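Left out: one protein chain. Kept in place: all the others.
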Amino acid sequence: MSFSPELHHWLILSTILFSIGIYGVLTRRNAVGVLMSVELLLNSAAMNFLIFNHYASKPFIDGAIMALFIIAVAAAEAVIAMALFVAIFRSRKTVDVTQINTLKG
Amino acid sequence: MNELANSFAFNNAWLIPALPFFSFLVVGLFIRPVSDKLAGIVATLSVATAAFLSIWLAFDYFSAFPAGAEHPGLISWSFEWLRYEEHLAVNVGVLVDSLSILLMVVVTFVSSLVHLYSIGYMKGEDGYGRYFTYLNLFTFSMLGLVVAPNILQTYVFWELVGVSSFLLIGFYYTKPSAVSASKKAFIVTRFADLFFLIGVLLIAVVGYNAMSMFGAPGSLPDNVSAFDFSYLTSSGVSIMMNNLGLLTPAMILIFIGAAGKSALFPLHIWLPDAMEGPTPVSALIHAATMVVAGVYLVARLFMPFAASGTALLVAGYVGAFTCLFAAVIACTQDDIKRVLAYSTLSQIGYMIFALGVASATETLGYTASLFHLFTHAFFKALLFLGAGAVIHAVHTNNIWNMGGLAKKMPITNITFLIATLAISGVWPFAGFFSKDEIIASAFGTHHYVIFAVGLLVAGITAFYMFRIYIVTFLGKARSEAVNKAHEAPMTMTIPLIILAALSAVAGFVHFGDFVSVGAESGHAEGGFPIWIPALLSGLSGIAIAWFIYAGNSERSKALTERLGAIYRVIYAKFYIDEIYLFVTHKIIFRFISAPIAWFDKRIVDGGVDLTGWMTRRGGAVFSRLQTGQAQTYTTWMVNGVIAVAVLIWIFVS
Amino acid sequence: MGLVSWLFVLPFATAIAVILTPAGMPKMVKKIALAGTSLHLALTAFVTYKFVQVAAFSGDAVKDALITHLYLVEKVPWFESLGIQYFVGLDGISMFMVILTSIVIFTGVLASWTVTERPKEFFALLLILVSGVFGVFVSFDLFLFFLFYEVAVLPMYLLIGIWGTGPKEYSAMKLTMMLMASSALILVGFLALYQGSGKETFDLIEISKVHFPIVFQNWVFPVIFIGFGVIGALYPFHTWSPDGHSSAPTAVSMLHAGVLMKLGGYGALRIGLYLLPEGAQNWALFFMGLTTINIIYGAFAAIKQKDLKFFTAYSSVSHCGFVLFGIVTLNMIGVKGAVIQMFSHGIMTALFFGLIGMVYGRTKTRIVTDMGGLAKVMPWLAVCFYIAGLASLGLPGLAGFIAESHIFLGGFVGNQWADATTMRILTVIATMSIVVTAVYVLRGLANVFQGPLKEQFKTLTDATLTEKISTGILVVTLAIVGMAPWYFIDLIEAAVYPMINRLGLTASNWMVF
Amino acid sequence: MDITLNPADLTHTIAFYTLALTSIVAALIVVTAKRIFRAAVALAVVLICGAGFYILLNYDFIAGVQLLVYVGGIVILIVFAVMLTSSLESIEEPPSLGRKALGLFSSLAFLATAVIAFSETKFPLSSISAEQPKDVAKAVGRKLLDYGAGGYVLPFEVISLLLLASVIGAIVVARNPKRKNEGSAT
Partner (left out) sequence: MNALAPEIIVAVTGFVVLLADLFLAEKRKHILGPLALVGLVVGGVAVFNLMPQTVEALGGRFVFNPVAGWFKLLFILAGAFTAIFCWQSRAKEKLESDGEFYSVMLFTLVGMMFLISATDLITLYISLELATIPLFALAAWKKGDPLSGEAGLKYVIFGALASGLLLYGLGLLYGLAGSADLQTIRETITASPALWLAAGIITAGIGFKITMVPFHMWAADVYQGAPTTVTAYLSVASKSAGIAFMFQMFFGIFGAQLSEWGWLIAGLATVTMTLGNLVAIVQNNIKRFMAFSAISQAGYIILGFLGPFSESVPSMLYYLFIYVFTNMAVFGVIIYYNDTTGKENIDDYKGLSRTNPVIALVMMLGLFSLAGIPPLSGFVGKFFLFNIAAKAGYHWLVAVAALNSTISLYYYLRIVRQMYMEPPTADAKSLSMSKALAFTFLILTIGVTLFGVIPGIYETINAQTSGWLSALQLFP
């Protein structure tokens, strides 16, 4: 069992990061914390693409391009999320996700 | 057949039932609102012409087929009304044979007399036109019933007769007692008609199956229908049904239907209450015509009844029991019409058990029964019309506040006396001959039990008839209404007189030559002269009645005390009515229809509401899933992903 | 736009005309509705005349036909890719039903002459409902059939909900929900037939040429029969009928009980029996048991009812039980009886509900015990009530008897698939209903019309002209069918022959098409 | 089980494991840190390790972009958001136990499913890294603007629209309502 990182080592790594991201989204009370966990998710997904691209049989670049785009999308998401959190903070004085639950039933 | 071909009466025999129908429509729709008088006249005239026609037909028929010779059933006119299936067509028409002619004559004759009588009796009553319309409807349906060539047409008119009697009994619809009486009559007869219908269906289907397999029996045309009497009464069919074991149950079912209409024992409760209707109605329907429909039916299906044997026996014993049972009750009643009602019950009991004792070979019973039907129609109608005249005069039914009417109403008195003598079986009058033949036929066919009952009842009949006669007509007047009583007007007395004449002379008709079944005519063969004991028991009955009721009435009061409890039970008609009431109201209404109505409301309806409620509950439960927590939502999502992946994995592999 | 299409387009057009009349003239609305429906009566008469001219009633072609032969057919492709077409035509049964509906709607409009609240919407919805019903009776494409079936159900909610009495919203909702749930079952059946036939068409005649496997028929037949049974008041699903009818306004309950409940019987016959003969054979006995309960249950429940409308509703549950009972006897007599019963009960109930509406209009109460002796005050209504009552208990000479005699005889004659003795026992139980019906009919009528007249009813008036015409027509129809039925029966027999002949076919000789 | 250790691999492997360890620990801090600012810093560490990974996978260009855009841009943005929405020191009480358990369960379940899925499936990829185009940056650049068959000019345009729309949306949402009215009032 050679220790040098094989494909499935990389995949396991990215999946672990992904799962931690999920844990973060599901449990973080602070909205910004949730956003950070989302960034984690996107980052590990981008890594996934690069891993697959790295181990692709043919010389491929699509995975790398996808990674680039993912970063751009993450940026866009972060922008909107931040704007929303600020708007919420202004009207509710809190960004604690668990307290923002007036819409239910 | 050809002799009758050119006889006018035979060719348009259909007019006989049709005339009352047309006059029913004309009077009902047009004349009634216009003028009462005209309605009465038109109605009476139509029935009178029908009577004339039927007598003419009778004359033609019996001249074509002289006495003693074989009397074939000829269909004078028919058209296919309803075609269920190949061998199940119903061709409505007019069958002319000795039985139907007898009935036609009796019905039209008595009906026209009752119509005439009613013109006087009903004068001044509101709904005068309506009364005559119903009377015409009744006559039409009764005639339709007797001329029916097939059993389904009989059933159809059977129901129409039931409805018209319902309408007539409930004529005074403002009187609650009349309303409930009409309801009771209709429902009881309807209950009996149920068994009749099932019997008809059973025979028809067996016949249909047989014919669709083997084709029509040789002797009959191949498009014969399983309903036609010609098919049903053919001997081959009866044998076939018998070995299938269906003949006896079918015949007993039909007999129950007949028992319902003719008010035999268990189903008799409606007849006494039917007296609520106007008296001429009782005279026509509950004396002469409707109640004998049952007898007619059994007579019409005599051959299959005889073939099944047990069915006839059942008829015999039921008839006998009714005869005794009714006679005993009749002795205790105070209302004059109730007494006559029970006496009708008892006389019909006679006719039924006369048929019961007869058999395929011994047809004397058959002839005797129809002869009694013939004579009974006249004197019973007379008795009722007489009673009607009396009631009309003193405005009460209770015999105890009548008395001494003989002087006030001579004609009614005499005619009533003739009828009483006739019914008691005193020699020259009609009753003697017909009742004697019945008792003879019972004796002749060794049914000694029935014979004994017949003999005893002859005495009892005489007793209660004379009790009535003595109490109403003789003795002192017991109420001042009697003093004001005066003789009934002309239109009422004429029918009385005619009927009295007939009840006197009818006995001498050699009935056997005209009406009989099977080959030879029914004549009482020699042997022990049965009429002697019959006459003796009748006279002894008169004597006892004379002894108790003539002169002062203490003796009758003393008699009632001594009998005490027994008297009360008989007077209360053995509480049969109360039993029926108990059964219908308590059991059917409370224990069947109420629970069903409740069950329907609560369980079935509840079931539907429950499903509605459950969906709403489901909605509320699921809506609570939306907790408002964004993170619960995301957890649902992730778990959803895992679930879908795992599910695919499980299912696909 | 052929003749038959006009049958359902005319009421729809009248509905539009009613909606477009200016708001301020309620009188005009009623006149237009009446004109529309009377025009429809004329149209139906003309269509019947044409139908009778062209239709063959006797002869071998009719006797051993295996496919329903349609007349005055209009067929236009609609959604070609799915095999849906606008396929409209007439055969004996549809003709009979069209006549019934036309009469009932005409008398219905006449009977609702006293509607004052929002008459425009009332008459419009009523006419839309009836055009749906006409549509069902003349359409022979499953899609079109289903479309018209549901069009007929929806206006019912608004009609009962807005113009009804008593717990009107509850009953309107319950009625609509149960009928829509039943249409869900029917939809499953139709789509199964469409897929099962493998012919890529919704055309009833084409599908009828296909022999569905026994297993398929065994589950599709009950689905369709129960689907249609719900609107035909089959036993456990009848609970909408008492509530629905008692809170519906007169014309609506006339139309609903008189005609809409016949859709159930018609559908079960046209789709269930005709397309799935083997399925029918296997299920016949079960449903016969159910319908027998239907008959007896409805009759006994009616005895206890105090409210006239409940009383008639339960009686129509019992009479509709006869219709379904007739169908599952699976022989010519029984099925013919079922169709006649559909017609006769339709007329009878329309007459009953019309009269109840008129009596209620006067005495303002429907409770039987409160009323009494009304015959003296309103003789015409009393006579008509009695005729309707006597017809419903099957008095010969009126339509009821013809239908019931057919059905009882059919039950007795039986068929070669069901065990004869059980069928006969069930038929005997069903026959008992004529006694129970007599009991509740007479009790009801006696309480209302006979007996001493109560003080407050002294001043009531008898039927007005419009009421006389509407009740008159219905009574005359009952009498005509009752006394001279042979003409109608030929009309039906020719249409029922194919259904019965198909029952005889087995898988092997199905290839005859 | 031959363990072939040549010097290039050795450094490669060691770098991989150290980076992996640090990034996992930093990720855990991100999701569990009480103080939100500390989480932001941890996020930066994770992203930097990510860039390290890209280098290991010899995608230096992407690593560069990651460092510049992700760490430089987005993390700074997040820090701004943290400052705007709550004071630096504000302690955030931990999530309720139930939510933590549920979150843990879901994430571990996902991890387990994913790992099992990987171990079961045979990816059609060679286990050893294929030879990579020498200059990643040039290849990516050319691909992005290539109108031809394999080109990605379309997403390039679409991403621009996305960023524009997000920015507009963000401005509208986050605009301070008071100032806007005064502006228009004059």
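Note that the chains take the letters A, B, C and D in the order they are written out, and that residue 1 is the start of every chain.
Throughout what follows, a residue touches a chain if its C-beta (ideal position, glycine included) is under 8 Å from a C-beta of that chain, and two chains touch if they have at least 3 such contacts.
Computed from a predicted structure; not experimentally measured.
Engineer: Using the touch definition given at the top, which of the shown chains does the missing chain touch?
Structural biologist: When the entire complex is considered, the left-out chain reaches A, B, C, D.
Engineer: Could you tell me which of B:Ala5, B:Val505 or B:Met637 touches the chain that is not displayed?
Structural biologist: B:Met637
Engineer: Which candidate, C:Met28, C:Leu147, C:Met432 or C:Ile480, sits in contact with the chain we can't see?
Structural biologist: With C:Met28, C:Leu147, C:Met432 or C:Ile480 as choices, the missing chain is touched by C:Leu147.
Engineer: Tell me where the left-out chain touches chain B, residue by residue.
Structural biologist: Residue positions of chain B that touch the missing chain: 615-616, 618-620, 622-623, 625-626, 628, 630-634, 636-649, 651-652.
Engineer: For chain C, which residues lie in contact with the unshown chain of the complex?
Structural biologist: Touch with the absent chain occurs at residues 77-82, 143, 146-148, 150-151, 154, 157-158, 161-162, 169, 173, 176-177, 180-181, 183-185, 187-188, 191-192, 194-195.
Engineer: Determine and list the chain D residues touching the chain excluded from the picture.
Structural biologist: Listed in rising order, the touching residues are 113-114, 116-118, 120-125, 146-155, 158-159, 161-162, 164-166, 168-173, 175, 177, 180, 184.
One rule holds for everything that comes next: only the chains that are shown with their structure count from here on.
Engineer: More C-beta pairs touching across which pair, A-D or A-B?
Structural biologist: A-D
Engineer: Where the centres are mean C-alpha positions, what is the separation of chain A from chain B, in Å?
Structural biologist: Averaging C-alpha atoms per chain gives centres 97 Å apart.
Engineer: Provide the list of chain C residues touching at least two other chains, using ranges where the numbers run on.
Structural biologist: none
Engineer: Give me the residue numbers in chain A that touch at least two other chains, ranges are fine.
Structural biologist: Chain A, residues with two or more chain partners: 22, 26-27, 98.
Engineer: Okay, in this complex, where on chain B does chain A touch?
Structural biologist: My answer: residues 623-624, 626-631, 634-635, 638.
Engineer: Using the touch definition up top, name the residues of chain A that touch chain D in the complex.
Structural biologist: So the residues of chain A touching chain D come out as 1-13, 15-24, 26-33, 35-37, 39-40, 43, 46-47, 50-59, 61-62, 64-65, 67-69, 71-87, 89-90, 95-96, 98.
Engineer: Where on chain B does chain D make contact in their complex?
Structural biologist: Residues 631, 635, 638-639, 641-642, 645-646 of chain B touch chain D in their complex.
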